[in-house]
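Here the complex is missing one protein chain, while the rest keep their positions.
Now for chain A:
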Amino acid sequence: MTLSLAALGPALPELLLALSALALLMLGAFAGPKSTDTVNGLALAALFGALVLVLIGPAEATLFNGAFQVDAFGRFMKVLALIGAGGTLAMSVDWLKIEKQDRFEYPVLVLLSTLGMMVLISAGDLIALYMGLEMMSLALYVIAANNRDSVRSTEAGLKYFVLGALSSGMLLYGASLIYGFTGSVNFAQIAQAAREPSLGLIFGIVFTFAGLCFKVSAVPFHMWTPDVYEGAPAPVTAFFASAPKVAAMAVFVRFAMEALPNVAHQWQQIIVFVSIASMALGSFAAIGQRNFKRLMAYSSIGHMGFALVGLAAGTQQGVQGVLVYMAVYLVMTLGTFACILSMRRKDGMVESYDELAGLARTSPVKAFMLAVLMFSLAGIPPLAGFLAKYYVFLAAIEAGLYTLAVIGVLTSVVGAFYYLRIVKIMYFDEPAAAFEPMRSEPRVVLAISGTFTLLFFVYPAPLIAAAAAAARALF
């Protein structure tokens, strides 16, 4: 039972992140505020290093008695999470400096949170799942309140914490029920034990799913999202909208597929309900928003609903759809937040998207990129967002979920309205004052994101193939 260091090989990316976080915490604590830049740089390097390690690491492995597993699915999601974390961290450095919110704790907390995501993605039993979830969430609660002098930021952090605690409680309660009715916490063993749906097991599933739904901000467990997105500083919101969503969705899919394949018919009903509710609410509520961050909160609720359509299908094709969807969603979100982060005038940040008026004339390239992203988020062919939706809906239809697919398409029509309204404001309204020039990091992120979104349909094969391979790992 002795663990040799070499046996820990598959967990090397996680170890790197953990050690880096500790080391950078020490560095920051001892070197003081002036070390912030160094800590930022090193944190980025650590994320990049972890990304490389994930890519070159073993394809299949199991550690800690099955609590930690490495497979193609996990690698796919980890890459996405690391890209999300790295991208948002890179974009936030300058922003926080200008807003005088640059503290060395921020990158360290991002690292810790990312570590939690990695553990979460690789979780092979309920305990690892809970541990990863909490590690991720605790760090998130703190950075939501990163701007501790702002009432709104602290309120956001507090709300998130309290509701997060409630959801954790539900998740734990559900986990204990599942353990009680199956006799195991290991996903594979749960799957073997849970052949027949019993009411107790279903209760357990409902509670655990409620906890997971909270993390992906699916309706009706979404209520925190708009307030936290709006209250938290913009880079934090960008981070919230990207990496944690990927990780939570990953564990959601893994848990449903690995632990509960035999009661799929039961949990499918939950997912269908949650998915429809999320798509509908995301589409309808966003219309009433003027704040771009808050709009993105509803947008992400809606998009999680669309991704869950793939999970509701419960097939390999559906999982592939979820993976493609999350990848495209991540890219679009990063690009959009690159724009939000650069909505800065001389007298400070603005957050209402009405301020984008006439952007097409003041900075045409940026406006074009943002327009591409908006069209893509609305799901207009042939952009990436359309293909992502196409895969999940295709899976739903092949699984016989016609109602779900039709409702999904209809809500995406409603949702198109607010995305297109932003395009209309940029292109047809009288120009407002120009923004300050974009910093280089958001500029690079926006360029990559916009180009990817625009040209994805030309050569989608690599991503689709990778997603297919990752989905196969769960079956």
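Going forward, a residue touches a chain if its C-beta (ideal position, glycine included) is under 8 Å from a C-beta of that chain, and two chains touch if they have at least 3 such contacts; residues count from 1.
One rule holds in what follows: contacts and distances are computed from a predicted model.
From the set "Chaperone TorD involved in molybdoenzyme TorA maturation", "NADH-ubiquinone oxidoreductase chain 5", "Thioredoxin domain-containing protein" or "Sugar ABC transporter permease", the protein name that UniProt assigns to the chain left out of the figure is "NADH-ubiquinone oxidoreductase chain 5". Checked against the full complex, the one of A:A188, A:I380 or A:V414 touching the unshown chain is A:V414.
From the options A:L166, A:I380 or A:I448, the residue with contact to the chain not on display is A:L166. Note that of A:G180, A:P220 or A:P364, the residue touching the chain absent from this view is A:P220.
When the full complex is taken into account, the listed residue touching the unshown chain is A:G288, out of A:G32, A:P58, A:G183 or A:G288. What chain A contributes to its contact with the hidden chain is residues 159, 162-163, 166-167, 170, 197, 199, 202-203, 206-207, 209-210, 214, 219-221, 223-224, 226-227, 265-266, 269-270, 273, 281, 284-285, 287-289, 414, 417.
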